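The complex appears here without one of its protein chains, the remainder shown in place.
Naming follows writing order (A, B and C), and every chain is counted from residue 1.
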Amino acid sequence: MRQRGRPRVAVVIFPGSNCDRDALAAVEAVGGEAVPVWHAGHDLAGCSAVILPGGFSYGDYLRAGAMAVHSPVMAAVRRHAEQGKPVLGICNGFQMLLEMGLLPGAMLMNRTLRFICRDVHLRVERDDLPLLAHLRRGQVLRLPIAHKEGNWFASPGVVKKVENAGAVALRYCTPSGELDVAANPNGALNAIAGLVNGAGNVLGLMPHPERRVRSLLGGEDGAAILRGVVEAA
Amino acid sequence: MKWDAPATVQLAVEHGLSREEYQVILAQLGRTPNLTELGIFAALWSEHCSYKSSRVHLRRFPTSGPHVVQGPGENAGVVEIGAGWVTIFKMESHNHPSFIEPYQGAATGVGGILRDIFTMGARPIMLLDSLRFGALDAPRMTYLVDGVVRGIGDYGNCVGVPTVGGEIDFHPSYNGNILVNAMCVGVARADTVFYGRASGPGNRIIYLGSKTGRDGIHGATMASGVFDEAAAEKRPTVQVGDPFTEKVLIECCLELMTGGLVVGIQDMGAAGLTSSTFEMASRAGCGLTLDLSRVPAREKGMTPYELMLSESQERMVLVTEPDKVAAVLEVCGRWGLDAVEVGTVTAEPEVVATFEGREAFRLPVASLVDDAPRYERPWLKPVAAAAETLPNLHSRDWGTDLRAMLSSPPFASARPVFEQFDQSVGASTVVEPGADAALVLVPGTSIGIAATTDCNALACGLDPENGAAQAVAEAVRNLACVGAEPVGVTDCLNFGSPENPRVMGQFVAAVEGIAETCRAFEVPVVSGNVSFYNETSGNAILPTPTVGMVGVVPEVRHRPRSTWSEGEVVYLLGPAEGELGGSRFLQIVLGLEAGPVPPVSYESERRASAAVRGLVRKGLVAAKDISDGGLAVAAVEMSSGGVGCELAFPDGVSPARALFGEWQGAFLLAVAAGDEPEVVKACAGLPLIRLGVAGGENVTVMVEGKMLLDEPVGELQRLRERVLGWLSEA
Amino acid sequence: MQVEVRVKLKQQVLDPQGEAIRRVLAGLGYAEVKQVRVGKLMLLEVAGKEEKAVRARVEEACREVLSNPIIEEFEVRIP
Partner (left out) sequence: MQVEVRVKLKQQVLDPQGEAIRRVLAGLGYAEVKQVRVGKLMLLEVAGKEEKAVRARVEEACREVLSNPIIEEFEVRIP
């Protein structure tokens, strides 16, 4: 049950996180109470939703997100997720959710073997979940990506499961919403840019909604996603 | 050879000191220094650290102004921008290391300039990089371009500071000596600026950050020696950057500063522990003691010589009060950083170091810093390149000429470069790379900070004084295109050997050009960097005085546009014809590197920029200044949204000068039809020509009913994208 | 003692890095190089005398952090 006042949303800060301040500001911008939570703690400061922000936790050394998932606070994040409460992983945060097994698959290096920062178009595949309540199925979003390891991979069996379960939240697409190799920036299987878990409370995506909550900064498509998280909290 | 062995003239010379300089050292000390002391003198008296050949000339720069908080002399310049904020910025070169190992050289260049900014209490909010490479078919060149771009990206991306601008240009004079100049802009509250000062005798010296290895020993002296095969021999261990540690350092240092735990702080840059400790002591008029045995070492058996001269990255020296040491160590521990108390500030103006219980050296601060040699090197006034008789320029196929220019490296789209850089981390980037200047919001405010780097080295080679002056003028125009008013300049002066009077003459002229123009525009030079000895086997690079300019938009209400949209009216603010002297048209199309490069006409530039600035702030125009390649190239750039244009020049103009002329301080403006009256009013008294409208699939330009250009936009864009396209492939 | 951890992409996982290297080699005339797969080589200095125990611990570390079973397989060698 929702306590009075603005919903409290935890943004976990790891050594090397660098989109944490952006996520905190974005949460506030869409009406939530943003609460910074240090990775070495053991609880989520009574927050009802969690954001794992982007960046280069532990320098992305070894594998993106691989070392961060062993931070003390992650036990609390896992419990939170397993209790069906909202969790959003952005970019490096998405990579962590994969490393933790809260979402299926793994990230390989981009097809170009290079870091890519540019706006991409994303087709919304699900709108029947609280986290995605402000999106419409088939809608095309425009958001920036900024990563070197966003090439989502899983075994054929897992890919089939993912598709059958409707676990795909966002796919890279053309401005008009078609799927097309040229519109897939990193080579991700089935152009997958975002996934949800079976219960629908854990969402991971490579693009950066927190960078697009004001038209002055290039658009507000990101606000819809963050609003979903805040209201689901 | 042992670290405490007595020095000799031979050793001094091997360290890059002259025999005369060694005699001065003997006289000042009244004794023979040991090897470690000699190494320290050699580092601090190197061109790189002492500016011994340039200092007398750099005095010509205007460095003060009503808003200047800190001019040259500190780690970076500080300027007030209102509402209690200051901006702190600097540009620095990492040319030689990047030629040896492009990836690590460029990466550690970015790391170094970031430290110069956050060491002063600022949060870095933008990075820019000004790059010069040789011909793409020169040996190793594509490898160098690729390595430098990856190095800049991997470091800045990981640290999480957006890389939002820069330049990339190509010329055979850089075949054996590329340029990598990195610029960083930060912001801080006016009352939390910190300085590199070891003040307050009794205060403690804390070493913070990565352990010290044998990296880059002699780096400072190498950056000050002509770059030849021999240099490769005495090559030190290449420094490897660790952006993760840097990111943690930034957060840790800012926390220490806001926590009131810092008296003075400085990064260990060139000549590592040596320059940081001596400079901090010198600025404070104090001295200090160091226990080198306590310095965290990465390798076994490191000597005082190595500990003092190592250039291991991601290290800081911090001064704090005795009763705050524990608190400092606690914060550093939380961030997982090594922090060790290594010494104490003393009143006696000398640095005394002990190692394994005995004195390693004792040196007077003044002799090393203040009394470092200064030279008035002989120089020859450069002769500005004159005009050459040009072939008949009537009835050419201008479309072919334009395509030739757009297919050449100097006009390559930089997209494959900057798409490897995180341009929007920080969620404050209003104008990303691709426009004339970058615009970023001060976090949590609507104050915009704009930055650009500019230098047309081709023009500087033809006429160093006017070329450098034009670089300043172009920077002012680029800022105007995003609505920003200049508040300060940093520079990175890249030249050949100062011991060559011709090169020294280029340097003196370029400094004069920058100084005069900054004075005219009332923009102070608050920081900068000189990089000499950019030459290989006697061939110097083009004189490349890179100008980095920072501007402010007090309140950003509209997102500046650099491309036009269907139906907008297109105006030329400026004369219909430009000058062909020193133009890209002569260089690329006619194969002539010929003058003259005109001087800057301050008054008209100032007025045009002011008008554009105001219109952009109101969101009334999309603006682009006319620089390299003239109006034709500016029109192509404004079409990069996929919308062409139908333009017509006034009767009687010379097609070549109208299409490809440069240097007039002109702008292209695109205006919604309804806003024309306001734009015309704002430009009253300035030359304003209505050229036509934006729209269609082609870029078309006519004069007197004759079609000069009629080219499909898509094709023109593809030509520009192709040149560096390989950079975005696996 | 010196322990060597070898982490490779699983056979069925495509390796764009290896493929890029192969193409570069082919371009330079090394046509005889038919395939390249890139992995990680981690050299650990581990305190401990008892080889079996050390190996067990390092394998545990591999499962816990050093490799990702979805895309990688690991091998621990003690020379």
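We adopt the following convention: a contact is a pair of C-beta atoms (placed from the backbone, for glycine too) under 8 Å apart; a residue touches a chain by one contact, two chains touch by 3 or more.
Note that the coordinates shown come from a computational prediction; the quantities given were computed from them, not determined experimentally.
Enquirer: Out of B:80, B:129, B:215 or B:422, which residue would touch the omitted chain in the full complex?
Expert: B:215
Enquirer: Using the touch definition up top, pick the residue from A:7, A:59 or A:204 that touches the left-out chain.
Expert: Selected residue, touching the omitted chain: A:59.
Enquirer: Just checking the interface: what residues of subunit C touch the absent partner chain?
Expert: 6-8, 18, 21, 24-25, 28, 30, 32-48, 54, 57-58, 61, 64-66
Enquirer: Mind listing the subunit A residues that contact the chain we can't see here?
Expert: Contacting residues on subunit A, toward the hidden partner: 58-59, 61-62, 67, 70.
Enquirer: With the missing chain put back, which residues of subunit B would touch it? List them for me.
Expert: Its contact residues with the unshown chain are 100-101, 104, 210, 213-215, 235, 237-242, 244-245, 298-299, 312-313, 336.
The criterion applied here is as follows: only the chains that are shown with their structure count from here on.
Enquirer: What residues in subunit A touch two or more of the other chains?
Expert: Subunit A, residues with two or more chain partners: 111, 113.
Enquirer: Could you pull out the residues of subunit B that touch at least 2 other chains?
Expert: 730
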